[in-house]
Every structure is written in structure tokens, then in C-alpha cells.
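In this view, the complex is presented without one of its protein chains, the others remaining in place.
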Amino acid sequence: MGSKYQQSVRGCLPLWILMLELILLLVFFFFTSYGTYSKDQKELLGTYRGFQDVVIIAALGLGFLNTSLRRHCWSSVAFNLFLLALGVQLTVLLDGFLNHIFFGKININLTSIQRATMSATSVLISAGAILGKVNLVQLVFMTVTEVTAFSTTRMVAKRFLEADNHVTMMYIHVFAAYFGLTVGCCLPRPLPTGGKEKDQTATSPSLFAMLGTLFLWMFWPSFNSALLTIPDERKKAVFNTYYALAVSAVTAISMSALIHPKGKISMTHIHNAVLAGGVAVGAPCYLIHSPWLAMVLGFIAGLTSIGGAKVLLICLQRKPDIFGICSIYDTYGVHYTFGLPGLLGGIANIVLKALQVKWTETSMFSLKLEIVEITFCD
Amino acid sequence: MGSKYQQSVRGCLPLWILMLELILLLVFFFFTSYGTYSKDQKELLGTYRGFQDVVIIAALGLGFLNTSLRRHCWSSVAFNLFLLALGVQLTVLLDGFLNHIFFGKININLTSIQRATMSATSVLISAGAILGKVNLVQLVFMTVTEVTAFSTTRMVAKRFLEADNHVTMMYIHVFAAYFGLTVGCCLPRPLPTGGKEKDQTATSPSLFAMLGTLFLWMFWPSFNSALLTIPDERKKAVFNTYYALAVSAVTAISMSALIHPKGKISMTHIHNAVLAGGVAVGAPCYLIHSPWLAMVLGFIAGLTSIGGAKVLLICLQRKPDIFGICSIYDTYGVHYTFGLPGLLGGIANIVLKALQVKWTETSMFSLKLEIVEITFCD
Partner (left out) sequence: MGSKYQQSVRGCLPLWILMLELILLLVFFFFTSYGTYSKDQKELLGTYRGFQDVVIIAALGLGFLNTSLRRHCWSSVAFNLFLLALGVQLTVLLDGFLNHIFFGKININLTSIQRATMSATSVLISAGAILGKVNLVQLVFMTVTEVTAFSTTRMVAKRFLEADNHVTMMYIHVFAAYFGLTVGCCLPRPLPTGGKEKDQTATSPSLFAMLGTLFLWMFWPSFNSALLTIPDERKKAVFNTYYALAVSAVTAISMSALIHPKGKISMTHIHNAVLAGGVAVGAPCYLIHSPWLAMVLGFIAGLTSIGGAKVLLICLQRKPDIFGICSIYDTYGVHYTFGLPGLLGGIANIVLKALQVKWTETSMFSLKLEIVEITFCD
């Protein structure tokens, strides 16, 4: 049932939340309306399915992903639903204000709710790093801060760097993981009483976590392809994500057995590393032209997620005085699930973009040469 | 594994069910056929998805919603599947006979199965109020009675009150909740032996209940929009349901912390109150023109669901002799999850309808005035 709150929280929490909810209600009353619809029924259907897949990822997948520790499991699921419901309302408003300033009322449609759900996912990922250290009020504060920061970042990237919706969204993993870790560093360590018992992994909660992992694994192609509009790019995103996930699942499970002294498969490893491929392929998924490249990314992501976790753990345990100052508190290994693979995906995206530009330049150059030749020949 | 049945049930049950199943088979043999299809493949696809969402709500959502008590959890899921499978077969026939009497064979298509699944949901909701008091034969008897009553009510409302499919279906929550409570009042109280142990809430079953809650939460927009045919109304239904659910989740979780003496979030409250918004917005969802109204409904639904539960509980505990005669037995709080929010939705529907009629009349009146003016001017 989560950590014990101070007595003061009892009075403070509902006042905070109900006030916030009433403010949101007022803002919605004055500034929003449902848009007029030009799209036909069939397009609604398609968007609705994509939207629902994102909701499944956020509410169910990320909710149950963080249930493997015995004493946090219930609060993890409940907090997740709370943060999602609050975060979506906030993000719809923020996105509306940031993108359509001075244009009267904010139009609410399925696409804007879908994007808001995806942005709110950042809070859910960050929460995985600090669960057990924070109470609900602190989480609400973090939600407001993180959602504002992420929406602003996206707006800036879109306006000044001319990045598209897909790319600005796909850096969510890196952003959320390191935001969560930073918050975790700033917060005081939780009291060590009963800490051992709290961190115990049990079979039944672990199966719930596996349920969350599986839902994420199955619906990740929908997440990666949600904001792509060109059919061809969308198909590539789906295929590449599927292949990367398949390879990273195989790699993670065999790596987990390699690392364990008795060759057993560790539950925690699977929860973390199975998804690494999907995260890594997130940003560049629409650029990859053949399955082997996605598979290579999935392979490396699986290796780094488990290998990196093991190496970092050993380093930290050996030299606690050197690294002591930046001792990372990470309840559910958000760093290995979302942080490292997200970085890998970012690098892959930049390399692929650069290669694409080079290829285009080369072909432009050869085209020019041809034109020049043709002109000369003429 | 349920309660212990009397010895006689062992012989009685399968005879009953197998006989019923054979009768159903014969009726299907003589009176039904698959219709000829005029719709194209793409429309099938859309209907199939909507149908599947309803099945997920019925089989998975309501099946797992009622698993939070340790000793009922298994029987709850198994009974739920049984009642659903039986109820759908009965309802398809009943709907067919009531709506197409004297027209030869009943045409079975996806829409009719979808509606039958939604009607059968009433039995699943009612069962939540009486689980632990009843054996399977009693449940079968209740299924036959309730499905007949609900289908007849719908038919009467459609024929004589000219209500549409959506509205007649959306009163299912109120109907089912109070049907279940009435049945619970009529049944003798279960033996008190081991009652305490039976009613214990445990973490692992509670997570299963949370799984059911989440599935209901995620797929509720599909349920509320399933029977609307005009695209614009459908979109409004989806948006309004989503917003009402989001607000009721936030409200319910903060209210739960307010009521608990230590500021903790109660599992039972969440299972009950998170869905209240979706239930409340069910009937009027296609009439609401802007998100704030849906959010207000969700807010009130969340408050009444938890607050009402608390107040009623205190009243009943204080004056047991006065209320003793109508002491309500409600295993899983069906009254607070479906009853009260359903009533709220009914009132909202009537008010909105009346306002709409008034608005239309006003605009008609001003239109007439204008016409008169124009005529005079001429």
C-alpha cells in the first residue's frame, strides 16, 4: 500500500488535487471545445484504434511493468492510473496553448488526446525510478513539472529545429529516464527500515510485471508508428519495431542465463531488457530500409541493457566512495529499460539521417554529373 | 472454487444446464440462420472491432473486477464466463423473437451478437452483488429471468416510448445494479462460518481486480459509443467518456486518501469509483457538446461513488435496527459502482434532453418571430 505518509499529507493531498482538478475544469470550460469534424467515420475508426493502443501501453503496460517488488505493486498500479489521468488533462491544455496561442479556443480531437497520452507516458516512466521514495503530492508536483518541461521541449524542437512530431516524441524515453533519475538523486533516501522486505521479488507480482511487459511488447509497434502519417513509413516502423523486439527478447533471455551463476533466467532482467529493442528502434524506425538493421539494433540494445546493468552494478559496488556522490537510486531499472536503449536509438537516428543526407547528396551529385555529361554530349 | 453446494446440486446442475443447452440448440436449429450480407469487408472490420471491445469488457473486465475477495476470486471469473456464454445465447434468441415476431427465421449478424453481449452484461453486473450467496443453479435461474426482463424492457421502451437503441441500453447499469440488490435481499443470508476469512482482501487478488478495472477503464469509450450510428455522436461519446473517466479516476483516488484515516488509498474504493465517471456519462454522452460538462459529471460521479458509500455505511452501522429490514447485501459494491452513477447519468440525460428541446423550441420561436417580422416587413 505504498510508503507511509506523514499525517499532514492527509489534509494536504485532497485539497491540492481537488483544487487542481477544479482549476483544470475551469480552464477547459473557458478555453476548449470539440472541433468540427471533416474526417469520415472510417478514419475515426483507424485513429481510435491507434489511440486505444497507446492507452493500453500507458495504463496497462507501464502500470503493471512496475509491480515486481512485493510491497510497491499495488501503489504502483494505482499511482500510474492517477498520474496518467492527471497528466493527459494537463498535456492536452499545455499542447493546445503552446501550439495555438492567440487562436481562440483549443480544438480537442482524437489526435490531440493521443499525443497527450503519449506525452503523459513520460511521467509514468519517470515514476518507475522513484517509486517507494515519494508520496502522492510529490508525484503530482513532478507530473506538473515534467509535463510542462516535455511539452515545452517538444514545442521548441518543432519550431526552431524543425523536427517533426515523431522524432520529438521518440526522445521521450531518454528524457523521462534521466528526469526520473535526477528527481531520484534530489530526493532524500527512504528510511532503511523494512527496506529488504520491500525490495523482495515474488513470483505472483513478478507475473503481473510480466503481464505489463508482454502488453508493452505486443503494442510497442503501435506506439512507434502512432505519429507517422505516410503509410510507407508507418509500415516500416511497425516491421522494424517488431523485428527489433523479437531479437532483443531472444538476446535478453540468453544473456540473462549467461550472467546468472546457475544459468537461470532472472525475472528482473526480462522485465527490463525485453523492451530495449523497441525503445532503441523508436526514433530511427521510419528510416530503416531492411529488417537486418532493426535486428542489429535490437541485438545491441538487448546486450547493452543487460550487460550495462551488470557492469554498472559491479562498478558501483566496488568503489562506493568515488561514485557515492552520484549513487543512483532506480527502483525499477528505468535506466536500463529506457535510458540506455533510448540513447542508442538517438545515436542510430543521427547516423542514419547523416547517411541519408550523404546518400541524397551523392545521388544529387551523380545526377548533376549526369546532367552535365548529357549537356556536354548535347 | 466458490461456496460448498448441497449434495443435490451435483446431480441437478449438469442436467439443468445440458437440458437448457440442448433446448437452445434446437431453437437455434429451427429458428435462426446467418443473414445474407450486403455490407462490405471494411465495415465488417469496424463492427468486428467494436464487438470485440464489448466482449473484452464483458469477459475480462467484469470477470476480473470481482476478484478482490480472496475466496471468491476463482469462482467469480469462472461464473462470469459461464453466465456470459449462456446469456449471449439466450439474448440473441430473445431479441430476435421480441423484435421480429412473425417474420420467419431470426437473422444473426455481428450487430445482433454485439447487442446480445451488451445485454448479457446486465447479468454479470448483478452477479457482483450476490456472489458468495448463490450456487450455479440459482445463477442460471437469475440469468434466464434477468435477460428476459431486460430484453422485454428494452423492447417496450423502443416500441412505446420510441427510445433509441443507445438510450435503452445505457440504463443497463441502473437496471442491473438494482436487480442484483433485489435478488440479494430475497436470498437468505449466507452462513456466517468463515465469513471473515472469505471477505478478506489480499494484494494479489486485488491486483487482478485492478486488471479488470483497467480493462473496463480503457474500453469503456467503446461500450458507450457502440450503439451510436451517427459518426459525430460517436466521436462525442468517445471523447466525453474518456474525459469523464479521467476526472473520476483523479477524484476517486484523492477522495479515497481523504477518507482513509492514514491518508492511504483504499483498493476497494478504486475498484468501485474509478469507473463511476464512465457509467454516469453513459446515457447522455452523445448529447454533451464540450469536455467540461463531461468532466463535471465525472467529478460528481467520483465524489458520490466514494462519499455515498461512506455515508451509507456509517448510517447503516449506526442504526441497524431501523435499516435492518432493508439491510443491503452487496458483495462487491455494485450499488456504488453502477447504481448511483447510473442514476446520476439518467438525471443528466433527462436534464440535457429537456434543455435541448427548450433550446430547439427557443430557436424555433425566434425563427418564427423572424419569419413573422420578415413577413411584416414585406
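Here are a few things to note about the model shown:
Read from first to last, the chains carry the letters A and B; within each, the first residue is number 1.
Just so we're on the same page, contacts are C-beta pairs under 8 Å (C-beta built on N, C-alpha and C of every residue); 3 or more make two chains touch, one makes a residue touch a chain.
Remember, it's a predicted structure, so these values are computed and weren't measured experimentally.
When the omitted chain is restored, the residue from A:27, A:246, A:312 or A:352 that touches it is A:246.
When the full complex is taken into account, the listed residue touching the unshown chain is B:85, out of B:85, B:230, B:311 or B:354. Contacts to the hidden chain, counted on subunit B, fall at residues 1-2, 4-5, 7, 9-10, 13-14, 16-18, 21, 24-25, 28-29, 32-34, 37, 40-42, 44-45, 48-49, 52, 55-56, 59-60, 63-64, 67, 70, 73-75, 77-78, 81-82, 84-86, 88-89, 108, 110, 113, 136, 204-205, 208, 211. Considering the complete assembly, subunit A touches the hidden chain via residues 42, 46, 49, 203-204, 206-207, 210-211, 214-215, 217-219, 222, 231-232, 234-236, 238-239, 242-243, 245-247, 249-251, 253-255, 257-258, 260-265, 267, 270, 274, 289-292, 295-296, 299.
Here is the rule we use: only the chains that are shown with their structure count from here on.
Between subunit A and subunit B, the centres computed from C-alpha atoms are 34 Å apart.
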